Every structure is written in structure tokens, then in C-alpha cells.
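Report on one structure; see the data block that follows.
Removed from the display is one protein chain of the complex; every other protein chain stays in position.
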Amino acid sequence: MNLRQMVQESDTAPGRIFDIAVLVLIAISIISLSVETLPNLSPQFKHSLLIIEIIITMLFTIEYILRIITAPKKLRYIFSFYGIIDLIAIAPFYMLLGIDLYALRALRLLRIFRIIKLVRYSKTMERFGRALAEIREEAIIFFTATAVILYISAAGIHHFEHETQPEVFQSIFHSIWWAVATLTTVGYGDVYPVTAGGRAFTFVVLMCGLGIVAVPAGLISSALSKVRRDEED
Amino acid sequence: MNLRQMVQESDTAPGRIFDIAVLVLIAISIISLSVETLPNLSPQFKHSLLIIEIIITMLFTIEYILRIITAPKKLRYIFSFYGIIDLIAIAPFYMLLGIDLYALRALRLLRIFRIIKLVRYSKTMERFGRALAEIREEAIIFFTATAVILYISAAGIHHFEHETQPEVFQSIFHSIWWAVATLTTVGYGDVYPVTAGGRAFTFVVLMCGLGIVAVPAGLISSALSKVRRDEED
Amino acid sequence: MNLRQMVQESDTAPGRIFDIAVLVLIAISIISLSVETLPNLSPQFKHSLLIIEIIITMLFTIEYILRIITAPKKLRYIFSFYGIIDLIAIAPFYMLLGIDLYALRALRLLRIFRIIKLVRYSKTMERFGRALAEIREEAIIFFTATAVILYISAAGIHHFEHETQPEVFQSIFHSIWWAVATLTTVGYGDVYPVTAGGRAFTFVVLMCGLGIVAVPAGLISSALSKVRRDEED
Partner (left out) sequence: MNLRQMVQESDTAPGRIFDIAVLVLIAISIISLSVETLPNLSPQFKHSLLIIEIIITMLFTIEYILRIITAPKKLRYIFSFYGIIDLIAIAPFYMLLGIDLYALRALRLLRIFRIIKLVRYSKTMERFGRALAEIREEAIIFFTATAVILYISAAGIHHFEHETQPEVFQSIFHSIWWAVATLTTVGYGDVYPVTAGGRAFTFVVLMCGLGIVAVPAGLISSALSKVRRDEED
């Protein structure tokens, strides 16, 4: 069937045209989404953006319906990773139709997930996904260890700095922000210890913590090499 | 014996229930510990937190006694890593009973080590521990090298910046804080060189030091891979 | 032929002298280029710099002509990497001859590419280039993933912080600057989240993003080892 070929088979001529059309749509959508957030847009321009948004959503909806129709196993597609992303890319629009409640504004944010539709078109991204799957267990170790270290760091710095800087290190919860900014070495400079005890504690925490927070990069890069070697065999 | 099974054998039904109960206790304890540090708590709420703390400590004490009773070798458990952590999780409470001397406040901080009780329940954390053991020697190299580099950096920047910024770089001890924040690349921005000499020195220190400070992440990630391979064999 | 030997064959005596002369020229050119940007230069000094610039460009032009004349395949050299770099090193001067339009000032910047002429003289740089070629595919993955993560981070932080800090997080475009400074862990401290939501989002973004942004270093260092092993075989 011609439609199935177009939607599902990327290596045929109609399939390639369909894919390029979707890629262009994603690009327009992302640009329009970003432009929308610019301050001081004229009402006419905002209106144009709204019309673009409506057209894009219509086209993504048609794409979604076509993918369901042409899928060999419809339910499997709907509940697949790509199926859910395709749905999230259009759902916020329909859920906000007619209503403009402030509380629902957050839904609009879901539209940024349209960028993830790109993954389908990138073979290299797939390899990245396989590399991540390869290190799933290590990733769990890493996240547990990171959570424990962040908590201990936050509790410790709160103890040392609370009295001197009661505003900044109000509670352990507030101190977690410091722990995040410090252990990732971002160090914005909005929160930092000033007491000798707090600084010594920061030193100890960094010496122990850096080794753990920086581990995943090493894991991912060796997993990528492994996935590549496996492919070459 | 039923009690031993419950406490020591995680793969039986009573063992699993006991483990989950302890995990829930740890979670409640950590949350209550953090909430306690929030500012502007009402006296009633503080009272409730105190009661929760008393109940949790009682239950952890019962857990500790049960573990001693059911341990095949009692002394070995008491002086094991887990035994000491279990003791630290309750000891501060008893040491502070009746007294509220300011100097002893620091003891309360020891309660955050309760979070380390989690390690017993995580097989992946054990693997992490084995990976750390694997690189013990390299870790010693790293810490020695880091200490030497931090000291030389602090002494050097003190020499260059002392006159221009006498407040910030008062002594070598004060300058160590700069060395820590810089060589870990945190860079809060509270202390930084302003003279040409100090900046050139910072450049040299970073070129030599980054390679050393960032090493442990690489060591840990390759040790993790090795531990995993050993397990698979 | 003597001229060809001098220009093309680095392992002969005249070749070595020619190479050293070019290296010295590059060094003088880079220093003069940098000194030119110093504020408060006297008109006489500026005049001297201009004369140095003219002489250097003349000499680089002679070098370029000699390389074309002595190249076994002239067109191939002109369109090779080195040929283009050699042209860029002199072209801006001729394009600005006589005219000093403000809009063309940017062309002067092209002169900094003269530093790339150094690559020809460094065998180790060549190895670096081969290592980069080795990981071309992974580099594409990395750049795609980085672009996607930066965009999602910017859109997310804009959502959380826009209302509290409308000046700093004006639009998604403005927020990308925050995403760049944060995910590379530079953290200048000119832009950072202040709301609880924004901070929690930053935490999530850093946990997911650090593993990706820090990957290329791992890839390059393993590619360098591989290139070296291949050479040794």
C-alpha cells in the first residue's frame, strides 16, 4: 500500500519526502515556540504565531493518525516510546482548546517535547540510547550515591553555616541548592560558605563527592565505545 | 529460630517485612530531621517532631538489640561497619538525654549518618564499595598529590595577591579556600586573583592541577567496569 | 630543485631554515596582533605595528606563492586545508587595502587564524586530528544530544523563572545563555534560578545533562590512545 510505504518506510522515495516534511515541521514548531516567549511582541505577530501553532498541530495530528493507521500493530505503536512522544506533541493543544486557565499554562510547556520527535530520525541517537541501556545498573548506583552525598552535604553545611548566614542556609532543604551547585562544580556564587568550619567541610565534601558526580560521563563514553565495537563485530 | 530469620535473612517473608519496616523508619527519620531545620516552626509542631524522634530512636534501638541478639558472632557485628553505623544512628540521642549543652549540639548532626543505614539494602552500593576498594592505592596517590598541589597553589597565590587584596588573601590558610574553589573548578567568585601575576599563576596551576583533581572520576568508572566484568565471569 | 627542497622538504638543511623562519613570522604576527589591541598606544607605536603587519603579510604572501610554485599539484594545494589557511592568513589584509569601512573590521579578526599555520609543524597535532576523525560519529551524537538538552533546559527554566526574574529570563533565547553556562558547569553567576521550582529543575537538568556534556573528553582521550596503539603496531 502506498500510504504505509510513505509513513513507515524511510528508504523509499515517498518515505523520504514524508520524513523531510516532518523534520521541517518540527523545526518550524520549535522556532515558533521560542519566538512566542520573546517580550514586546505586537498583537498581530502573536496572532500569526497562534495560526502557525494551529496549522502545525493539525499537521502533527494528521501524522499521528497516519502512523496509527499504517502501523502493523496499532496498540503497540500507541504505547511505544515514539507513540507517546507523538501524542504529547499534540495533546496540550487540544487540552487547552477554548480554556485559558492559568493553572493549565504548564501544559503548554509539554510542547517542547516535540523536539524529542527528532530522535526517530537519528540513527546515532539510537546508539546513544543503547549505550544508556548498557549502563542502567551503574546509573542506579550513581543516582543513589549522588542523592546520599547531596543530603549529607546539605545537612553538614547547614550545621556549619546556619548561624552565620541564617538567610541563605535557612534549612536543610535550602542547603540542598548549595550542595547541587557545588558538587556539580557549577558554583554560581549566590550561596557559599564563609566560616572556617563550613569551608573545611566544603573541601572534604568536594574531595569525596567529585569522584562520584563526575563518574557517569566516564561510564557513558565507555558504553558508547562498547556499543560501537559490538556493531562492528 | 523465627527472630533470627526475621532480622538476618532478607530472602524470607518475615525478613522482607522487617527490612521494609527499617527502610520506612530511615525515610521518616531523614524527613523529620530535615523538617526540624525549617525556620518558623510552631512550638506544637516542634513538640511533635521531638516525639517522632523519640519513637524512631526507640525503634532503631530495638533493631540494634535484635541484631546483636540474633548475630552469630555478637562482637564481630558490634565492631563491623554496619554495627557501628547502627550505633551512631542512636547514640547521639542517649548522649544528649537530659542535657542540652550548646557544645554538644554537634552530636545531633551525627543522626544524618542514619542515611548510611540504607547501604545495607542496596546491592548496587556494595558494588560501588568494591570498586572503591579496588582503587584504594590510586586514591592515596590522588589525595597526596591533591594536598601538595592545593598547598603550593595557596602559597603561590598568597605571594601574588597578598598585597593587592590583603583582606581576602590574609594568610596561606585563607588562600587554601581559593585553591579549593579553583582547582575543583567550582569557582564561586567570592575570591579570585586580580593582579597579572596572580592570574598567570592561576593559569599555570589550573593547567597542571586539573589533570590531577579530575582523575578519580576516571579511576572509579574504570574500577566499576572491572568489578562488573569480574562478576560476569 | 633547490627552491622545492627548501619549501617542501622539512628534513633538509634549507627546509629546516625555511620552516624556522615561518615559525618566527607566525610568532611575531600573533604578538603584534595582540599588542595592537592594547589601549592607550601612542600613534608612533601604532604606526610601527602597521609597518610590521605590512612586512609580515608580504612575507606570508611570498611563502604562499612559493608553496604554490613548488607544489607538485598546484590546485590540490590551493584547495587543501593548509592552502586555505595560508590564504586566510593574508587575504584580510588585501581585502582591507585602501578601505577602512567599519563593517569590514571583522575581517581583521580572520588574521588570528594565522595561529593555525602552526599545525603544519606539529606532528602531535596531526595525531590529535586523526583522533578527532576517529570519533566523528560519536561527536555528531554528542552535539545533537547537547543541542536537544540545552533547548529543553532553556525552555524549562524560562517557564519556572520567567515571572520572578522577567529581566534575566526574558525569553527562551535569553535562557539558552543560562543553559550553556550551567550545563558546562562554568556557572558565572550572572544568571541563576531563585525559585524552588527553578532550582529543582536545575538539579534534574544537571543530573541528566552532566553525563552528556562531559562525554567528549572521554571519547577524545580513548581515541588518542587508540591512534597511538595503531601507530605502534
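The first chain written gets the first letter, and so on, giving A, B and C; residue counts start at 1 in each chain.
By definition in this document, contacts are C-beta pairs under 8 Å (C-beta built on N, C-alpha and C of every residue); 3 or more make two chains touch, one makes a residue touch a chain.
Everything numeric in this text was worked out from a predicted model, so none of it was measured.
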item	value
Of B:I54, B:L75, B:M95 or B:I140, the one touching the omitted chain in the full complex	B:I140
Interface with the undisplayed chain - residues on chain B	137-138, 140-141, 144-145, 148, 151-152, 155-156, 158-159, 162, 166, 170-173, 182, 185-189, 192, 199, 202-203, 206-207, 210-215, 217-219, 222
Hidden partner chain, residues of chain C it touches	30, 33-34, 37-39, 106, 109, 112, 115-116, 118, 122, 124-125, 127-128, 143, 146, 176-177, 180-181, 184-190, 213-214, 216-222, 224-225, 228
For chain A, residues in touch with the removed chain	185-189, 218
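Criterion: only the chains that are shown with their structure count from here on.
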item	value
Maximum centroid distance from chain C, chain identifier (CA atoms)	B
Selected pair, out of B-C or A-C, that shares over half of its residue contact pairs with A-B	A-C
Between chain A and its twin chain C, rotation from the CA superposition, multiple of 5 degrees	90
Whole-Å separation of chain centres (CA-atom averages), chain A against chain C	30
Chain centre separation (chain B, chain C; CA means) in Å	42
Touching two or more other chains - residue numbers and ranges from chain B	185-189, 218
